[in-house]
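With one protein chain removed, the remaining protein chains of the complex are shown where they sit.
To keep things simple, chains are lettered A, B and C as they appear, and every chain counts its residues starting from 1.
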Amino acid sequence: MNQHALLATLAALVLLPAQAADMNKVLRVALNAPETGFDPAKVSDLYSSTVTENIFDPLVTYDYLARPAKLIPNTVSALPTISADGKVYTFRLRPGIHFATDPAFKGKKRELTAADYAYSIKRHLDPSIHSPWSFLVDGRFVGGNELVKAAGKGALNYDAPLAGIKVLDRYTLQLTLTATNFNYLPILAMPAFGAVAREVIEAHRDNTNAHPVGTGPYLLKEWKPGSRIVLEANPGFRKVVFNATPGNDPVDKAVVQALQGKTLPQLGRIEISVIEEEQPLWLSFLNRQLDVSGIPQAALQSALVIDPKNPLKVRLAEQYARQGIQLQRQLLPEVTFHFFNMQDPVVGGDSKDKIALRRAIAMSFPVSEAIASIRRGQAVPMNYIVPPGVAGHNPAFRGAPKFDPAAANALLDRFGYRVGSDGYRTRPDGKPLAIELACGTSALDKQWNEYWQKTFDTLKIRLGFRQGKWNELSKANHQGKLQMWGMAWGADYPDGENFMQLLYGRNAGDSNAADFKNADYDRLFEASLKLPHGSQRNQLYDAMNKIAVAQQPWIFGDIRMRSTLAHSYVKGLKLHPLLNTSWRYLDLQK
Amino acid sequence: MNPTPPLLSVRKLRVSFRDEHGHGAEAVKGISFDIPAGKTVALVGESGSGKSVTAMAITRLLPEHGCHIAADSEILFDGRNLLTASRRELRRLRGGDIAMVFQEPMSSLNPVYSVGEQIIETLMLHTRVGRKAAYQRAVALLKEVGLPTPDRKMSSYPHQLSGGQQQRVMIAMAIACEPKLLIADEPTTALDVTIQQQILQLLAGLQKKHGMAVLFISHDLELVGQFADEVVVMHHGSIHEHAPVQQIFEAPQDPYTKALLRCRPHLAQRPARLPVIKDFLGDSCYFEPPQRQRGYQADDRVILEVQGLCVDYHSRHGWFGGRHSQRAVDEVSFTLMRGRTLGIVGESGCGKSTLGLALMRLQQASVGRVLFEGEDMLALTPRQLRDYKRRIQIVFQNPYASLNPRFSVAQILTEPMLLHGIGCDAEERLQLAGDWLEHVGLPRKALAKYPHEFSGGQRQRIAIARCLTMHPEILICDESVSALDVSVQAQVLNLLQALQDELGLSYLFISHDLAVVKHLSDQVLVMQHGRCVELADADTLYAAPQHPYTRQLLDAIPQGWPHCIKPRVA
Amino acid sequence: MLAYIVRRVWQMVPTLFGVMLLLFVLFNWVGGDPSYILAGKNLSAEALAGIRQQLGLDLPLPQQFLIFMRQVLTLDFGTSWSTQQPVSALLHSRIGPSLLLTGSILLLGTVLAIAIAALVAYLRGSVTDRLVTLIATCAMSVSALVYIIAGQYWLAFKGGWFPIMGWSDSTLDNLLHYLPLPLLLGVIVGLAPDIRFYRSCFVEELGHDYVRTARAKGLSEPVIMLKHVLRNAMIPVVTSLMMSLPYLMMGAMLLETFFGIPGMGKEVVMAVERSDFPVIKAITIYIALATMLFNLLTDIVYKLIDPRVQLH
Partner (left out) sequence: MPHTSTTPPAAQHHHNSLTRIGWRRLRRDRIGFSALCIVGAYLLLALAAWSGLVASHWQDEVAHPYAPPTLFAGAAPHHVELNAADIDAADRRATSAAALDSSGATGLSASEDPLAADLAAAQQQSAQYRSTEQARADSLPLGADQRGRDVLQKLLQGSATSLQVGIAGALLALTIGTVLGALSGYFGGLLDDLLMWGYSVFTSVPDMLLLLAFAAVSGRGIGTVVLVMAFTSWTGTFRLMRAEFLKHKGREYVRAADAIGAGHGRRMFHHILPNVSHLLLVQFSMLTVALIKYEAILSFLGFGVGVTQVSWGAMLAEAPAELLQGYWWQMLAVTLCMSLLVTAFSLLSDSLRDALDPKVK
């Protein structure tokens, strides 16, 4: 399956800082939405992570070129040893890695140690920090619960010994999990688990978001919240030289040709603007005010020549190809879906008539038509809870019911949802049937809503829209006040567990937004946790998917194909499914 | 006889205004007259006679759109035809050789520049003087027109000056460049009588001193008589009579001139009925009516007694602003007898109108009692007051403002009846309204019309009819005839008199015009600065005024020729 | 004068209190719960409660209002709930671009509008007058949105005369490079209605008696227009300017979004979107204060223009 996979070794030849970045090379990129800050324990949005990824170093990271994504050591000398029971992870740090300079270090060079990782991971447990990622660490480490309990609502006692997160020596970190888990390593590759220095955090206690000091290739030079972020190459960054052997993939060849033997990073400065509107984003890219950019939905038509018979087969439009603009594409490791509130008296419940109602709606929603029209074909229908590119995906599984509104209508008839005198269906008990769909307020939401309106019109069911800000809807859903809502879930780490847990009963009201509670599913999920990625676990996932398809708590949506453009002078670009950016690998040759 | 050509000759001047329909209405119908150098010519006529249009035509200040001067008209000034002069030439003449003084001094001065600046501007425009010299000259001019402390007044703004002072500034500005012709368009109409006399004296003096010609425009023949060498009487756009002043007063030829002279009440006479213009036109021969006796009689019954009435105006500025109060009426007491008229005279701002409003509780009184047949109106609850409100009514000064322009006459007249439950249904009320309309001398079919379709006099009749529908016992006439032309004023005064005779109404007649007050009143109350300075029987008061202020007021009444003004120049 | 200013400032207290009350009610009632944003994917009840406690949202409302009052008195609104940056620093960085943009639009727009309006009022009734009035009427009938979208597309992208968007730290660079297009569009959007309104002010002033006096003095029309009429017409002009300020913010918001200008308008929308109450509070209070101070300034300007105005 991965014949083209190859290895790019990031050789740490000399552990002395070697500034290779050319400060005159400035990369200009844009974020589509405002970021919030740069404290890895406080931010969870994609846009902030995009930046923190370049400032902080997690223990392990992903190989730039290998597909599917492959974990490689980052600040450790080798991947950790994992005990046979899948509970104890032991990391061995490379000595000689230093934090970027900061006044908190009082002018001394500050080396990265195992204690820094212990501190950084413990911060996610700290009740006073309210880490958005605490669900990844809560109850996972031996002794963690007790320590958290002792802290109450105050700050965690970082100095108290914690069996689960142990610093064996200056460079050795040992994590002990409470339960078998062979898939914990990808979590530690997230930017949220990059190392911070305790001195820095304590020196800027009130404003850690604005003072990210890490060991990564870049440091924060300027921050105008919601508008502009400037990163500069970290002059103290350890020497990393790009070294890889390309396979057959032309993109890989180009990357290797551009980077082979070069010290990373090459770019001295990265200027990030926040551009929320599509028109200025697209026009700025075309005008070379941006070097790399996604293609806004509205520009897909003019930027890509799409084969109508096979819409995923595209090439760059002639006028752009002539300018040497590069096009790269990849399926995002995410799923979009609409869920039903399974505790709702109308759409929830597991009696057959309720399932029939949900199924009928699912059968009538024209996913493919919406993909054709809204996504311009640049998406595939979702058929499995775990998306492609994430461990545990089953490409052969067809989870979405066949689009057949006529049969859906007949199905509703069979279960007593009769069409009343006003032309709309009633519930089997004769009460009026009206369903409310929660949605956002953007133009894109509106396009989707038009399809929902159409769906419900064909089913002759009254539909209401409940528009609101995300947090309002989230709160309403939390209180069980919503009936239907659409969501997108992106992989935090490339493991199926990150997706399968979305329907786990114990996560109901939390990440299980549908409040789906199914004992079979829960049992299977708990069993899957103990297994490493492999066919054994895949069978469990298949069974769980079948339950989800049969019970229909979700209507499967689509999985987007990301198209990224870069001007001809941008070298070394290859999209990565899990790394948010490839800035440290890029070079500009104008 | 006069070999020198006139300074200004108006020849066959014809001015028409085009309204939005495109229909032309001729305002001046081919008039001709001369103004000899150094003489004063008065242009007299009622509103709409075309006198102001003539003045504006001379300086070409008529609006350029919608106004047309006939091609064969000529206005020769020093031999040049102003109607064909270039803009440039006109600008040189305006303010230089021909200066103007307007009716409303307040609005005619630019409110945002100091008076000094406005005079200096004229000086620097027409004479080649520096700013410093212009300043000196302006101070001298202000001194010449009799402004106290001219140095300080230079930096005053128009609103800081009184009306009389503003008009003095206008005059100073007009004479700044030694014009050959001064056109004064109703220069004293907006001023109090006492001020009016001062301004006239000033103008007369300046005219003598500078040897200017003056074109004096006024509606008041008596006023003009004191001042002019020649009088031109205009009516409906044409000249009715043009003669030396003596002839106009002693031997008026035109019936209209005669009527103008007789319609106005005179201090010396009190005819039972005032003559109106119609009496002099056509074949009808006018007979002098008998004189009427006035004064309270011993057997009169008191209808209204006012004791120590005070009214204060309160003003305040914002939530935390200071509160200011000003006494408008101060301790005024009087009695009104049933069927009689009490005249209240005073200059503007003396509190006479406030007094009227306070009696009706349209303005809150602070202290005092108003006894209506013994009942204190000021102490009544709003509910109790309702009935009294009907019995005491008021006719306001401005007939254009006191009728709701959106209501038809029928609505105006039936509304009070509706409110007071007079007449049992709409039809009956309409019938009654028509009756009253005929009573005040208007045709019944006027019910369907709207106020703007009537002349000022007719509107005042409607306002009177509105009061009458409620069968009031007391009628307060607040300057009710002041805004009317002389001829119309006589008609309305006659109507008021007739109604009093017929219905036994009691009048409280408020006016600044002493002659009118004398004509109608049995007793007269003179007010100054909110206080009553004199209260006496009408005849007594006019024959032997006790208070100096009363005497001053009486002196200021224009008497017409031959009471010529003695020029007084400071 | 000083006493007047002191009294006026004192009078702002109840208004400010009202603004605070309105704001507090609005955003406690409808403002959305920020804890759901801050919690990210971790929506457990404890996490939400913890965040609410940290933000002080679990305190009784009167106590929250008291805290708000203290913040207003000290003008210290703490830190943003979403980025945890000090609100004062945030506003400090936003105010410059906002002022540069709206200030220059206001200045250029007003000067141009007055000049053109004075010209057409002087030429009233002529073909030029009718043409300008008609163009202005038509121009103001097009939505600001269309101007911005079309302007960016054709003037910047197709025409290439301006950068698509952007903002720099150097004021000079902004003035020369980034500001011209948003400025142009902002002026175009505001110019037409202003011309129409100012023209009517001028024409109305021209009907006053003092203009007749000025003509009778022999002054030429341009002098009458520029010296006598202009100053008198400034009162309604200044009033409309003041009234247009709040609207400017909304217009500027679109400009800021499309041209990437880091100004206040964009910040408000972002803060509301994120239920970032401290930022909303701070911006509202500052704008309310600015509005009130500007009202005061307007009254003082009235006094400078028109000596009749009494400052009570």
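Assume a contact is a pair of C-beta atoms (placed from the backbone, for glycine too) under 8 Å apart; a residue touches a chain by one contact, two chains touch by 3 or more.
All values derive from a computational prediction rather than experimental measurement.
Note on the chain not shown: across the whole complex it touches A, B, C. Only one of A:S83, A:Q323, A:S373 or A:Q589 touches the chain withheld from this view, namely A:S373. The missing chain, though absent from the display, is touched by one residue of A:Y158, A:F403 or A:W470; that residue is A:F403. Of B:L281, B:A448 or B:A543, it is B:A448 that touches the chain left out of the display.
Screening B:T54, B:S73, B:Q197 or B:Q397 against the full complex identifies B:Q397 as the residue touching the chain left out. Contact with the omitted chain, checked across C:C138, C:L175, C:L226 or C:L297, is made by C:C138. Chain C residues in contact with the hidden partner, per the touch definition given at the top, are 14-16, 18-19, 21-23, 26-27, 29-32, 137-138, 140-146, 149-150, 153, 196, 243, 246-247, 249-250, 253-254, 265, 268-269, 272, 280, 283-284, 287-288, 291-292. Not every partner is drawn; the one left out touches chain B at residues 20-21, 319, 357, 360, 362, 386, 389-390, 393-394, 396-398, 401-406, 408, 410-411, 414-416, 418-420, 426, 429-430, 445, 447-450, 452-453, 463, 466, 470.
Taking the complete complex into account, residues 277-279, 282, 296-299, 301-302, 305-306, 308-312, 352, 355-356, 359, 366, 368-369, 371-373, 376-377, 380-381, 383, 394-399, 403-411, 413-415, 440-443, 445-447, 449-450, 452-453, 465-469, 472, 535, 538-539, 542-543, 545-546, 549-550 of chain A touch the chain not shown.
Here is the rule we go by: only the chains that are shown with their structure count from here on.
One inter-chain figure worth recording: chain B and chain C are separated by 49 Å, centre to centre, where each centre is the mean of the chain's CA atoms. We define each chain's centre as the mean of its Cα atoms; on that basis chain A and chain C are separated by 40 Å.
Those residues of chain C that touch chain B in the complex are listed here as 7-8, 10-11, 14, 125, 208-210, 212-220, 228, 231-232, 305-308, 312. Listing the residues of chain C that touch chain A in their complex gives 32-34, 36-45, 47-48, 50-51, 53-54, 79-80, 82-86, 90, 93, 149, 152-153, 156-157, 160, 163-167, 257-260, 262, 266-267, 270, 273-275. By the touch criterion given at the top, residues 34, 36-37, 39, 42-45, 127-128, 130-135, 153, 206-210, 224-228, 273-277, 279-280, 283-284, 286-287, 289, 469-472, 474-475, 478, 492, 509-511 of chain A touch chain C in their complex.
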